[in-house]
Structures are given as C-alpha cells and as structure tokens.
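Missing here: one protein chain of the complex. Every other protein chain is in place.
Naming follows writing order (A and B), and every chain is counted from residue 1.
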Amino acid sequence: MSEITITINGKLCKGQQGDTIFKIAQDNGIYIPNLCYHPSVARYGACGLCLVQDEKSPKLIRSCSTIAADGQVLHTENDRIIQARKIALELLMSDHEGDCVGPCRLACPAETACQEYVKQVALGNTREAVRIVKERLPLPASIGHVCPHPCESECRRRLVEQPISIAMIKRFMAMDQLDKADRWKPEIAPATGKKVGIIGGGPAGLTAAYYLALKGHEVTVHDAMPKMGGMLRYGIPEYRLPKAVLDAEIAEIAETGVKLVNDFKIGRDISFEEYRKQYDAVVVAIGAWKSSPMRCPGENLEGVYGGIDFLRSVALGDPVAIGKRTAIVGGGNTAMDACRTAVRLGAEEVYVIYRRTRSEMPAAADEIDEAIEEGVVFKFLTNPDSIIGEDGKVKAVKLQVMELGEPDASGRRSPVPVEGKFEYLEVDSVIAAIGQRVDVAGFDVGASSLELNRRGIIAADELSFHTSLPGVFAVGDATNKGADIAIAAIGEAGRAADVIDSYLAGAEKPYRKPYVSKRVVTEEDFKDREKQPRVPVVNRPAAERRCDFKPVNSGYTAEEAMKEALRCLECGCHDYRECRLISTANEIEIHPERLAGAKHEKFTETRLVAIERDQGKCITCNLCVRVCDEVVGKGILGLVGRGFETVIKPEFNDPAVVAACKDCLKCAEACPTGALKILTAK
Amino acid sequence: MRVIVGEGSCGLAAGAGKVYEALQTKLEGIESASLGITGCVGMCWLEPIVDLYNGKMLAKRLVHVAPEDADDIAAAVQSGDLSLVDRITIRKEDEDFLRKQTRIALRHCGVIDPADINDYMADDGYQALEKVLGTMTPEEVIEEIKVSGLAGRGGAGFPTWFKWKAARNAAGGPKYLICNADEGDPGAFMDRAVIESDPHSLIEGMMIAAYAIGAAEAIVYVRAEYPLAIVRLENAIKQAREAGKLGKNILGSDFSCDMRIKAGAGAFVCGEETALIESLEGNRGMPRLKPPFPANSGYWHKPSNINNVETFANVAWIILNGGDKFAAMGTEDSKGTKVFALTGKIKRGGLVEIPMGKTLREVIFDIGGGIRDDKEFKAVQMGGPSGGCIPASLLDTPIDYKKLSATGAIMGSGGMVVMDENTCMVGMAKFFLDFTAKESCGKCVHCRIGTKRMQEILTRITEGEGREGDIELLEELCAAVKDGALCGLGQTAPNPVLTTLRYFRDEYEAHINEKKCPAGSCAALLTYSIDPSKCVGCTMCARKCPAGAIAGTVRNPHSIDPEKCIRCGQCLAACRFGAVSVG
Partner (left out) sequence: MNTCSCSKSDLTLVDKVLEEYAGTPGSLIAILQKAQAIYGYLPADVIYRIAEKTGNSPAKVMGVATFYTQFRLEPVGKYMLMLCQGTACHVNGSERIAAAIQEELGIGDGGTTEDGLFSVKHVACLGCCSLSPVMMINEDTYGSLTPDKALSIIREIRAKEVQG
C-alpha cells in the first residue's frame, strides 16, 4: 500500500492508496456528513449528503464511495455542495413522519425535555430526572411549584383523557433531590478568563449565570433587592413557592462559582457606563417591576396599589394596609396571587374585578378555582369606571358593566360597556394587577443608553439577544415583548448563554430554533388506549389555607409521581439524541415544509420480534438490509417496490425465519434514525 | 413476383397479420407468386405495407393494405398488370420519406426477410465478420472503428473505440460483451426495428466487437415489451450458430464466442449500464457507483463492454466500407448517420436515418412532411426523459451531439416527438416527471424523493393549484437533483423541466398566475362555453353531457354551468353548429 496526499478545503491530507475520500477526510479530522455510510458494509452512495467537489471535475462526487486519487484537490463546503445537501435533507425530511420530541417539549418555552425526565421518574430515578431537566432549567423545584405549564396544554394524553401532570412531577422530582447529599452536580468547564456581569437576579439572570458559569466564565450577578430570586421571591407568594425552596436552588447556582451581589443598583451604586467596562459581556435581566396604571379617576387615592407592589411588600414582611375589603383588578396570575394573598392577610371581602368572563381569564384554571374556594368573589364583566374616595382614601369603586362583543385580534371577545349601567362596590383598597412595565432608569444615560422599543421596553435581537450596545445582551421580562411567565425568561436566558459563550469565543452565533420533525396525531390514533385519569393532588381545605401561607398542597408522593409518570405516551422519538438524520439536518438551515408532498404511510410493525419498525421514520438508506445481508449473512430484510414507493420489509409471511433474527439487533444499531427500535435488550 | 408483407410490430399492429393470411389464401395456386415477409421499412404511417418485387427489384409498394385488397393484389400478380393496385400504391410525395434518407444501420430493414439468414447473407451478410476474422487483428478492428468516429448511439455519444480498447486492455477475464437493447425512452423504437427487421446485422456487429475486445460470451439484454424482437433474435441466433457465425471456432477461426438473450422485466433504469448489469445478475436494477467502470469491473465484476443496438448495427458496414467512408458523413464532432423515430403530431411518422449535421427542420419538414392537420409546430422532444423540448426558433440546429446539448436537450437514443400548438409544455414536463418518478430505482434521495416532488409541483401547476414561487422551487430542485443524483437517470431527469422552463416559461406563468393553459390542454384549466348567437337549441350537447351541466330548452340557446362542468369535452364534440368553445 502506498501513501497518497490529497488536498481537502486547502488542507493537505494523507491517506493510503485505495482509501475513499470520505475515509481520508475522516482520518484527517475533516467532517463530511453522511447517513447511509457504515464501515462494515460495502459502499452504497444513497443519501447524497457526502457530496464533495473535485476542482477538476464538473460533477459533484460521492466521497463515501469514491476512491481518492493522489494529488486530488477537493472541497467539502462550497455553495453548490451545501445547496445539494440542503435539498437532500429537505427531501428526506419531507418524507419523514415522526415526532423528534414530544409536543410537551415543543410547547415549553425553555425546551425542557419533559418526556425524558417524566420517564426517569417513572423508572424511579429522580437524580437522572433532575440532571435532564437542568440541561435547560436550573430551578426545577421552584418552577415545578409555580409554572402554569404550557407543556400540559399540548400533552397528547389529553386526547385520551387528561394531560400528564408534568409540573407536579417536576416539583416532586426536584424536591426529592433538593436536600440529597448525592444529588447530581454539573461539571464546570475550565476557566476561560472571561468575565460576565449580570444585572438582575431573577429567573432570567440566575439562569444565564448558571449556564455561563458551567462554560467556565467568571460570572457575577448584581441585584437591587436584598435577596436573589427576583419575581420568584418578590412576586410569588410563599403559599405557592416556599422561600426555602428558592433559597436552596439559588444556593446550588452559587455552588457553580457564580458571585451573587445584592442591594446593588445601576445608576445608584455605579453608572451603567462604568459597569460595562468591568466585563467582557453584560446581561441585562432587570425584569418588569412597575405596575401598569389603571388610567381611571381616583387611582392616586390612598389605598390604591399596584399588584406586584402589593406582593413585594408582603414578601418583604411589611405589607401595605389593605383593610377589610379589597378589590383586585385584573384576570391574570398576578391578580390571583394578589387576591389569595389578601385573603391570607385577613381581608374579609376580596373581589376580583375582570372585564370579561371566566373563560377569557389568562390566569391558570386551578388558581381561579382555589381562589373561589378561598372565598374570593369574582365580578366578571365589570371594569373600574372610577375610584371614589373620601378624605383622600379609597371608599368605593364605580364599576362599568360590560358585555362581550366581537372577537379581537387575539381571538378573545372584546368587552364593550353597557351604556349607562354601573355598579358600586364599597372597598377599603384597590389593587391594580393589570400589567407590568419595565423601569429602565439607569440604563438611559449618555453613550450607554439602551435602545428601547415603542413600548419603552429594552430592544434586543430575538435570536442573538444582543442589544444596541456591543457586548450587552438582554433577556427576560425587560426585553421585547415584556413580562411573561418565568419559564419563558429562563428559556431566553439559556439560549442567550449559548450565544454569549460564542460571542466571548470570538464569533457570535445567534440562536437557531432546532428543526424537528412533527407528526400529526388525532384522537382517532388513541381510540384503543385504556383510559387512566391523572393522579389527583389533594389540596388542604380552603378554610385552613385561608389562614396561613403554607403550601396549598404537598404535591405528589413518590408512588403517586411514578404512577402519574407512567401515563406518558412517550410521543417523542427514542432516538432523538442519537439520530444522525436530525443532527445532520440541524447543521444547516432547512425548510422541508416547502417541499411538502406525499409521504409514506406511517405505521409500526413488530414482526421482527426484538425490533419495532416505524415506517414513518425510515429514510430507505437500506443500511439495515445491507447489514443483515453483508454482516449477518441472513438477508431477512429486503427492499420492496421501487421509486418513491420503495419500502423496507422483513421477509414476508414467514414467522419462523423472522424469528431467527432475535438476538442480533445489528440492523437497529446501524439505523441512522429512530426507524428501528430495540424492544428487548441483548 | 414476390409479395412481401411488412411484419414489424407496427405493421402487425396495423393489421399486417390479417393481410398476410388473406394473401396466403388468394395467392395459393398462382405459380408466379411467392409470399414472404420482411421487417419494418420505417414508413409506419403507411402500414400495413405490401411490397411487390420482381426479383430484387421493388416493382410497387402498396400502402394501407387491408385484407380485402388481397383479391386485387392476387389479380395484379397473376396478370402482371400492376395498375390493378394503383388505388393502394404509395404516393410520390410519400416516397420522399425514404429517398431523403441515408441508410446504414437500417440498410436491411424492410428489405430482407429477418427470419432467413440466407436473405441476410445474400446482401453482404457476415462478410465483415469473415474479413475481420480472416485478415484483421483485434487492434486493427478497434483502429478502424476509431477512424469511423462511431460513437455510442444509446444517447451519451461516448466514442465506441475507446470503450472497446478499455475492455480489451482490462486485466482479468472472462470478458463479456453486452448489447443494451433495453430501449426504454418512450418514443424511441429504432432498436426494436433493427432487431425485428435485421437481427443478423446485430449479431454480426456483436461478434466483431467480441473479437475486438476478446469476449467469450455475448449477451443481448432485450426489453420485455418487445416479444417479437426476442422471437426473431432467438431464431437468428440459432441460425447463426448452425451456420458457424457464432459459437465455437467461428468461421473456422480460433475465435469462439457464444451469444444469448436475456429478457428484461420492465424497468427503464436498466438502460443505465450498471443497472443493466445488476439486472443481468438477477438483482434489482439499481445502479452501481462508478468508478469502477464496467470495462474493468462489470458483469460478475469482470471486464465488460456495453453498446446499444444501433451502434452494433453500424459495425459491419464500417468494416466493409471503411471507417473513413463512415467518417466522411456528418459533422466535426458527430460522424456517420443517426436513426430517429419520428412521431407525435407529424404527417409522416416512422424511422428516419440521416447523416449527422442535417437540421431538425430538414428531418421534421422535408422528410416528415411537417405538422399533421397543418397546425403550428411548437416543439420537438428529443432524448426522452433525459432530454428536452426544442422550440421552433431552434429548428435550424444541426443534428450533432454538441449542438443539441447546447439547446438543453440531448441527441439521446433517437426519439423525436413532434408537438403542435395544442400540446401543453407544462403538461409535457409533467408527463416526463411522472415517468421518471415511477421509474426511479429508489436508491438515492435526490432522485427517489426529488423527482416525486417535482412531479407533484408540476401536477398542481397543471391542475390550476400552482403557487407563486413554484417556478423558482422547480429550478432549485432541478439544480440539486442534477448535482446530487447517483446515476444518469436522476442526473438528467430535470432536463424536460429545465428546457420547457427555458423556452416556454410564459406557459408556466400563465398556468400559475392566470390559471390558464395556453395550449388548451390541461382539463382543469379549461372553460367550456356556448355562444348564444350560434346555438340553435338543438339540445344535443345537453343530452350528451354526462354531468348535467348544460341547461336550455328546445330552440333556445343553451348554457353551461361551470360549477357542474367536468370538462370532458363531449359537448364540443357533439355540437354541429360550432357554438361550443373552449378556452
């Protein structure tokens, strides 16, 4: 064998006479994508992803199956190659019927791997479950308590009877691990020497801090409040999220080496200009801490408070005076927190004033139910017309009676006043929980002024999180669309951490939403499933809850959590993390939907005893057939038909021969996608 | 007088079999008459054809002959008064069709009896093989072919001598000679005609090639759709073997080579040489990766040479007449003659062999007589699913490998399908993509799914569901499929789309933007209407309409409800007053 030298992408690469271009590239550390190549079988050349160009040839060539010639000059990444590769992937994906991940994960703003941690809970492995959730969410116990769980709204189990209690499972597993000595701890990359300053210690700031610290950066979080946690601490009442749980999770974040500095305010303790100079990158995660005004007469009277201001005063242990009768204006989760806190503070009459009806309320349904149980009175279809005062203090609210009109842009029916119809409500205080605004004081000075959007919120690029100032990133409630749920802020912060890491390494790579394949599923698909209602969580009696700030319930026991987790339909592909198709597809930006057309019928079969075959996911690379033929020598699988209709089938109609494959599993191991799933271990 | 019935597939399809039977009865007892058959002379539009010969002299050619004509023919033959059959004699202008051709590959077609080796021998048959085995070395044979400039007539136009030399020089053995008679291009039938009409010419050409490369076995891979060709070739092989023209020690020389037929089973992709080899070995016809090329590793991974039928049909002539004489015909890049199957909306459709360099216009108008019903010429499709549509503005393009490629079409195997103003060019592209998507072997992604997606996009355009951006999407797919497909089938599959886009983009745009088919061919885009000033209220259309879409009372103008109309066109056909129009 003689040595040859070829040039790939300008790099001289040595190989042996008779080697393929692909092998020489691989041996020399040059990556060429491929799906149908396998070292143990003969060259085949079906997938067309390994195309490369020889400077001397007008045609693109398949590197996996072309023998290299000495002196060849090759390219693996030019526009023409990328385009051919991109179309190949789009074509493959246009005929790939499968769910890479479950709808739960797609619905989660932080893309947490719900199905995977639920599965670990079902297996009794909460440590692994926490490890998985912490890939995206460093505060699982806290979020498990408070999250309005968009994941559950999309859970396909709802097509059978009810969705999985994902949030409750998360709360259980994280609480189970919280004080375990052997709990999972992340690995921290070697120090990079880069410094990151994070302004704001809420869920966004803490999340960014955690993931940047894991990447080896030196991170400091500065917060204006006396303690870390942001809205989780100062906006969410103790009965929903015990401060001790939050403290424990913040302590874990601190363990990664993040420095936490409280009572530190930009503009007061340091100028933003100065602050920026101290860090290689800055993250602004200051949240939205100003209550929106009601814009009605009387809102400046004594006894009118903002919702979050009210909650903060309670959290700080110095509640504002609300009297015996209070009215909360608004229909969101803050309104629910406020009314139920008011109950717990001893108010005798607590009203919620909401201009639409219950079905339009943005607050979580169980929060509303529990508030009603606790004696809160809902005044639907009313809106404050004015607040009537006496001696400068609140005496009553004049309510305009409303009715529902035409649906608006959001699809909700708009409330319209019923002319001349009013009600009066005698109250001692009014709490306006109708929205939050960003306080940008300190970030609007001189050259270090952050650009704001039309609504006065910090403008940041949606994908890079970069603000108008170089090196300054912004995430969470303080940016773009404004206040949202905690998990949304956490999601942004996690993605921003990756971008900032790339920025610190010298080449900023904006976030790109990973491409995933999705399957369309209807109730019909589950009609044979046995009904199995979700495991209920029993709340403490309302009469008891009203009197203290202890949690409303104690969550799942281990048995309950496991039972509930077992209800999971496991929609997402078992092979998502190993799937070569999806990892290759995500190397470039693809849009298979533009090539949508006929697809192979999706079905699964288990004729190969040890293996479940999913036709929808098969990409007809023929590796299973070739491995069974060439490596195992059995030829149990074969191609059937031709053209687009080609499918791979086990040897037809003979169970005896099919059963012969029981112990081998080599086909499933070679499969580049999740089309072949091993059912029984070797 | 010899009475010869043309019994090619076309002739038989037109009723030559029944004519033969009728003649057999009527000529019985006429001593001066003998009845025989020949293959296809290539004047397919005149079938069934009966030739009357005096010895070797063609005395009269009778066309569109029906069994009922047998009496007159018998009378003419018996009396010697050929004016008795003037009624069915070929017209002068139709004779131009043959007069303007130069026949080498087709030299015996329609002239000799394909079932009789003696007929072939009487017309210089097997003399070239005798010359080669007696006086030439294999290298000299290859040199002669090199001088002739003969290139592969299957479509690619690769120099024949080069392939022969590569196979001759390849190490290892045994070596195989393969004839690709898997004539799959829809619209091409010259190879079928050669095998049916002149099988010995193929055998002789192949034996010469086998000698040149040193092959011990020759295989002819014939399409399953050509049963008559298989029967005639089987018979010819048997005769040739008995006559010592193939088998052991051919013509008494040291050279031995036997020959057999392998019938294909219906797969267009098997026209691709490596897929053909897979099929020969009994496998699914899925192309192999090249290199290695078949010259080094082909059938059973042994050195193999593959040429198509027409290529072999030229060989004996070249050996007998000299390569230089062959090379004297044609152009700088393309030597000799080429056979075309001229079909479609043409007046005189059939087989045309002309020297390279003649223009498309000469073939279509001078030889083919122009467009049927004197409609407007729109385009000619060349090269089948791998080729393209050439518009009227390029009719003066000389027939030459390079010049045809420059149009976006290719020479191909010789299918020449002529289209008139009523042929929708988007529909043509769709037709070919329907074909390739169905015929794709399914191995590589670009072809398996890419052709399917192109076909789907073209389908929706022809059905009035085309979207803005579809043209660009097609172009993008075309480029990627050309680059990414594994074999020739996929790499050339976009050509019908690309050429129609290049020359008839406005038709695509009309389909997509205006939901109109300018050729009036895409059913979903047609609107039928009744002109009230012409309609006399005869109710015929309403009675014919299968959808109940036509309303009106007797003697009052009718009207069509476009919602109910299924665009079957029956009203148009039924109206005797020209009141129904389609647009």
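Note that in this section contacts are C-beta pairs under 8 Å (C-beta built on N, C-alpha and C of every residue); 3 or more make two chains touch, one makes a residue touch a chain.
Note that this is a predicted model, so its numbers are computed, not measured.
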Self-check item: Among B:M419, B:C517 or B:I530, the residue in touch with the chain that has been omitted
Solution: B:M419
Practice problem: Just name the one of A:G257, A:P362, A:P510 or A:G638 that touches the chain not displayed here. | Solution: A:G638
Practice problem: Out of B:P303, B:G323 or B:G344, point to the residue that touches the absent chain in the complete complex. | Solution: B:G344
Self-check item: Contacting the left-out chain in the complete assembly, out of B:G39, B:G110, B:G187 or B:G552
Solution: B:G187
Self-check item: Residues of chain B in contact with the chain not shown
Solution: 9-10, 12-14, 44-45, 47, 183-189, 192, 224-227, 262-268, 279-286, 300, 341, 343-345, 349-350, 381, 384, 415, 417-419, 423, 428, 431-432, 435, 439, 441
Self-check item: Interface residues of chain A (partner: the chain not displayed)
Solution: 625, 634-642, 649-655, 657
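Following the convention adopted for this analysis, only the chains that are shown with their structure count from here on.
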Quiz item: For chain A, which residues are in contact with chain B within the complex?
Solution: 43-48, 51, 59-60, 62, 65-67, 80, 83-88, 91-92, 94-95, 594-595, 597-598, 619-620, 622, 639, 641-646
Quiz item: Which residues, counting only chain B, touch chain A once they are in their complex?
Solution: 267, 284, 289, 291, 437-446, 448-453, 456, 473, 476-477, 479-481, 483-486
